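Here the complex is missing one protein chain, while the rest keep their positions.
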Amino acid sequence: MAVEGVDPEVAECDVRTDEILINMGPQHPSTHGVLRVVLRTDGEVVLEATPHIGYLHRCAEKIGENVSPRQWIPYTDRMDYLAGMNMNLGWSLCVEKLLKLEVPEKARHLRVIIVELNRIASHLVAAGTYGLDLGSFTPFMYAFREREKIYDLFELVCGARLTYSYITIGGAMADFPSGWLEKCEKFLNEFEPVVDELHALLTDNTIFIRRTAGIGVLPAEVAIDYGCTGPVLRGSGVAWDLRRDGDPWYTRMYEGYEFHVIAQTNGRYPVERPGHPVPKAAVLGDCWHRYYVRMLECVESMRLIRQGMEKYSRAKGGIGEPIKLMQKLPKGEVYLETEAPKGQMGFMIVSDGAAIPWRARARSSSFCNLSVLSELCRGCLIADVPAILGSLDIVLGEIDR
Amino acid sequence: MADFLAIWLPSWLALTLAALVHVTLILTLALTAAAAFTWAERKVAGRIQDRLGPTRVGGRFGWLQAVADGLKLVSKEDIIPRNADPLLFRTAPYVSFCASFCVYLALPFANGWVAQPLDIAVFFVLAVAGLEVLGVILGGYASGSKWSLFGAMREAAQVVSYEVPLALCAVIPVMVAGTMDLVAIGNMQAGWAWNWLIFHNPFLFITFFIYFTCAVASVNRAPFDLPEAESELVAGFLTEYSGFRWSVFFMAEYASMFAVSMLAAILFLGGWNGPLPITVWLGLAPNPATGYEPHALLAYFGNFLGMVNILIKATLGVLLMMWARWTLPRLRIDQVMTMCLKYCIPLAAVMFVGTMIYLYAFPVGLIFRSGGG
Amino acid sequence: MEFSEIAKLVAERFGERVVGVVAEAIDPWIEVLPEAVAEVARFLRDEPRLRFDFLHCITGVDYLQTDPKRKIEGQPRIELIYHLESMVHRHRLVLKTILPRWKDGVEGQLPEVPSVCSVWSTANWHEREVYDLMGVRFLGHPRLERILCPEDWEGHPLRKDYVMPLEYQGIRGR
Partner (left out) sequence: MGIVFHTVLFYLLAILACGFAVAVVLSNNIVRMAFYLVACLGAVAGLFFLAGADFVGALQLMIYVGGTLVLLIFGVMLTARGPLANIQTSRAQWAMVGLIGASLLAVLLYAATTAGKWTHSGQIVADRSHVSKPTATPIGLALLGVRADRLNAERTDAALGKGMAGYLLPFEIVSVHLVVVLIGAAYLARARRRATTPPMAATSGDSNNLDPGD
């Protein structure tokens, strides 16, 4: 739009101060770990944000070439350490697909319960720390209180609170202890009102909406182009959930379960909170939607857990035996992705027929989700960088492996 | 007080002594308030977050937590970064503290209980309170860290902007009262609660809330704590500070929180006068209707009750700020500025004009009976 | 679309440059010549019947015999595996290409393959990772730097003949 009588080379611009190159991280409260983002800013405006990763690189893939698949399970725990169960499951399913090993019905439901519980725990951390990124401390405490309850449940089944190595190739390490299902039911009943509390503190808070709505808008095409998955992709309005759309070897686990894929399609979410419409300022693909998808998924996971508990109690038989520690693997290459809380977590195993894989590969969801950061941060304010980063919900353990 | 001491002492000694006593009293109050509020902050935060807060130090309620914190801070290593400007880095906390502390010089705690009675006390308080930002800017710049510099710049932008609506809001009760003398403003709100200036007219009622919002912003409390903004700027201007210097900044923050709350209490909430004229009933305060003048000792006791009253009001204001801090997310810098320039200033101006028209239309006021001092 | 149809389409379009089609594997794959990778990728994404709009992952596998007990089939080589998916048509594909371990057989010269960055932005970081850990040079990559290892790291750790350095920047390695 040219204005008459104005020299085209003369542009209207505001007074600008010096450009500053500033390091956000690796020691920074809101980079969610040891991430370094180099910001080139003009005053408060970010001109360029470049993430630098690798501070937590622990050579997991190299280790995977030197240990047997079952021995590698503890290493998968330490990838997305906020959702260790989902990591265990991803690797186990991948190896099971290579072995063509099917787990018993009971183990299938057990896995669903455990994995969905961990999804809630992971989303709680995401929502809580997101509040923290935006300067609100209290939701963080509420979320962590509930997460501790989930960890108590996990401690009962496997003795560990963070790195479980519970789900394993061929089933799980142990069945639920007696009385566990009642405790889980009790937790679910306690947790339901907490979701509303979090909604009241964050989702419906005007300041929260102003800080997140319309910020870091990620269009669906860009999200797919960058390989974003999980809530990040669904927050952009793509109804894509591997639990429904994934590899048959994985979706079979959820056979007979009813759940919604949480994504806003045609202007509405499959689940809606009565009296609380999506705020007008929110644009599909912005931070608010990414956050909101996670919150709704918590409720969806609760539904899945309830169904799983019912199916588990009805299922007969055992939960299967784990394979031998040094079991010989058939020759072949298998790649399998599962829907982890952060996104699609892919594992690949290349076997030459020995007990130890020739190559083990982990495709990290946070890795791809983070790669879109510089795209999202162009032209935002410094205060938006933590907001965008928090809405991507990354875990550095998984990115750096 | 100086006149009282001058009966026995040479006047210069009397003046010095009186000044010392005043300063000691105010310092004690400011520091005690800071300590008490650190503890209260932790306790309030704990309760809001469904946990207990401090429980170990000093018995069940952790009364001595503030002392423990203080000891810890004092015994921490004092670090001055290599890139810092050592002189300014060292001076900055004290500049901040002095500014927020000097405010108390002109703040009355009860009828006539003020360190330095000034007939332009409101103006003085606003002028001095605005100087706290100097220390923050110096500290942020002298740290030689970019995060600190960002924090300082934010502080400058924010505080300098919010001074305007804050002063505008403070002027409105001044206009109603017809004086800038805080003692006089406090005294004219004696009697029942409807004599408080906040209930003088609807515009003043709204003004109080604008004032409080701007006050929260000008002392950098959440949701306006952008200069610190721990999730964005690490710790803003405080990033490079540690130990004692950090705690001086911290005390300055609490002192000014308390100061703006006290100013709010005097300007809007009746100052040292309770909602009921209890002191008049008990014969502890002069009764204008009967011309009763209490004995000096009784008046002293009445003033003491008044001081308790105003301290409670100011503390409630601080607690309100804490509540907001532990509930709300932080605003973004442009939103903070928008709020100031687009909403607070125009609203305050409208309230100013509204009050002016109201005063013109109802010179004696509708329910405000003892107006005009 | 079934794998056989996809393979047919690709084979028709690229003829000689499609080296192999393995349908019987658990994850069936198409193997193409390294220099054709970018072209094939663009075709896979843009062809309306295929529309592979989503790149999951790029994996490098180093085949080199270092342990006498574990024999490898064929020549020492590096395989690059691309996992693709079409969200529109809901089908998957594994694309493979085989590179020599060193360019022109000269030790130290990294093998080269065209980058698919311009086709899928996902490839940007994944190719950097493969370059970093496996030592494959992607031609046309906008910023081919190490991503997980420090910039001054030597060697490519996921290669089978990689030896952990004894010392890095004064830190003991072993």
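When the chains are written out, they are named A, B and C in that same order, and each has its own residue count from 1.
Heads up, the rule we're going with is that contacts are C-beta pairs under 8 Å (C-beta built on N, C-alpha and C of every residue); 3 or more make two chains touch, one makes a residue touch a chain.
As the structure is a prediction and not an experimental result, all values here were calculated from the model.
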item: Of B:V44, B:A115, B:A152 or B:L284, the residue in touch with the unshown chain; value: B:A152
item: Residue in contact with the excluded chain [from B:A68, B:I120 or B:A324]; value: B:I120
item: Per the touch definition above, residue among B:T55, B:S242, B:N287 or B:T338 touching the missing chain; value: B:T338
item: Given A:H32, A:R210, A:R290 or A:K342, the one touching the chain that is not displayed; value: A:R210
item: Missing-chain contacts mapped onto chain B; value: 10-12, 15-16, 83, 85, 87-88, 91, 117-120, 123-124, 126-128, 130-131, 133-134, 137-138, 141-142, 144, 149, 152-153, 156, 160, 163, 180, 334-335, 338, 342
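Keep this in mind: only the chains that are shown with their structure count from here on.
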item: Centre-most chain, if every chain is reduced to its averaged C-alpha atoms; value: A
item: Separation of mean Cα positions, chain C and chain A [Å, integer]; value: 26
item: Length of the line joining the C-alpha centres of chain A and chain B, rounded to whole Å; value: 45
item: Junction residues of chain B, two or more chains touched; value: none
item: Chain B residues within the chain A interface of the complex; value: 45, 48-51, 146-147, 150, 153-154, 222-223, 225-226, 229-234, 326-335
item: Contacting residues of chain A [partner chain B, same complex]; value: 20, 22, 28-30, 43-44, 131-138, 141-142, 145, 201-202, 205, 207-208, 210-211, 381-386
item: Chain A-touching residues of chain C, taken from the complex the two chains share; value: 25-27, 29, 53-57, 59, 61-63, 69-70, 72, 81, 83, 87, 90, 92, 94, 120-122, 124-125, 129, 133, 146-150, 157-158
